[in-house]
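Please read the structure below before turning to the comments.
Removed: one protein chain of the complex. Kept in place: all other protein chains.
Right after this comes subunit A.
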Amino acid sequence: MSDNDWVAGISKKDAGRYSRQLLVDDFGVSGQKNLKNSRVLIVGAGGLGCPVATYLGAAGVGTLGIIDYDHISLDNLHRQVAYKEAQIGHSKAKGLADNIKLQNSDVNTVVHNVSLDSSNAMDIFKNYDIVCDCTDNVATRYLINDVCVLLNIPLVSGSALRWDGQISVYHYGPECPCYRCLFPSPPDPNSVTNCNEGGVLGPIVGTIGSMQALEVMKIAANVDSTLAGKLLLFDGREGKSRTIRLRKRDTKCAVCGDNPTITAPVDYVLFCGAGAHDKIENLKLLEPTDRLNVEEYRDIRGAQKQFLLDTRPPVEFEIAHLPEAINITLNECRSLTPHDLSSRLEVDSNTSDVYVICHRGNDSQRAVLLLREKLNSIRFRDIIGGYEEWALKINDKFPLY
């Protein structure tokens, strides 16, 4: 009897390692082999990218590329669960690839420690079969979409904010729309809230990222019934999800239509009017005479108790505030009458100065513009850089977030 007296669909090593998913109907040996032959690119190694990479690595994907230019920070860890405390300050793309390798040394990982833009996207994407959008901003979402269409790569797109998540598969099959079919024009940059401002819960990105990994496995294994042409809405607060049917590919779409006008990546920062990142931009809405820096405010509050208006949402006010601060949100500055504002601030006709503070010094400027119209006998000034600057320059014990 020969040693090879059987017919094997898969190596002994892989059969042992992946046995529990080989037993799943419609995945099986062929799904496993296809996954092993697949090259998957994850754009964004954050809250979504961590579970996508972790599950695909564990499941035995052949090649896993990871794009991210950012570094791991302490305030990432609550949701970016692949990272360890000891990795703070390290590159995300490399950190995630290292952890994948520790979990499954058979995965070929490729680290792209770059800021993705129009100049490098085509060269990177062309080496992959499936792309996952795990990014945090609108400009990069359009860039990824266009490059996937141009190179004919299916795109598994996830997003999340606060208690909500959304996932869809774009450009997969002749009738499937792309991101641009749904959203030919980008949203007003002023109306976009990101995780830095709106917050997000870890299990929300965990849920959506896990579902993205599942969609990749279905596409790799040629299982039909993917989320192509559908959008799954997950409402974690209500514990509900629903899947809606999306419109078909728009034959007039600028990139995937029958006569496309976009035949190479364009300038997405220009197109969206917003940077390709989720960082907060520093506004300058006021004259220098209507602003003061944190050192100046420290000195005047040391001399005498001041009126300080704090425009942050109550959840942020609750994290920490200066003891003299009175919480009146930017929206309340808009909607309250002058009389109600005065009584909330506890100012009277003798009050000459009120200082305005917020998280980083943008909303406080917006508030000054509103407040000086309503209470014109008072001089309102904003504190440049807000509590973030206060923590940096005046008191490093102040809880930053």
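Here, contacts are C-beta pairs under 8 Å (C-beta built on N, C-alpha and C of every residue); 3 or more make two chains touch, one makes a residue touch a chain; residues count from 1.
Assume contacts and distances are computed from a predicted model.
For the chain that is left out, the UniProt protein name among "Ubiquitin-related modifier 1 homolog", "V-type proton ATPase subunit", "Signal peptidase complex subunit 3" or "RING-type domain-containing protein" is "Ubiquitin-related modifier 1 homolog". When the whole complex is considered, the residue among A:Arg141, A:Arg291 or A:Arg381 that touches the unshown chain is A:Arg141. Touching the missing chain, out of A:Ala121, A:Leu161, A:Leu309 or A:Leu336, is residue A:Leu161.
In the complete complex, the hidden chain is touched by one of A:Asp26, A:Asp75, A:Asp106 or A:Asp235, namely A:Asp235. Only one of A:Asp14, A:Asp70 or A:Asp278 touches the chain withheld from this view, namely A:Asp278. When the whole complex is considered, the residue among A:Leu246, A:Leu292 or A:Ile326 that touches the unshown chain is A:Leu246. Counting the whole complex, the residues of subunit A in touch with the unshown chain are 44, 46-49, 133-138, 141, 158-162, 164-166, 182-183, 185-188, 190-195, 198, 200, 205, 231, 233, 235, 242-248, 278, 331, 334-335.
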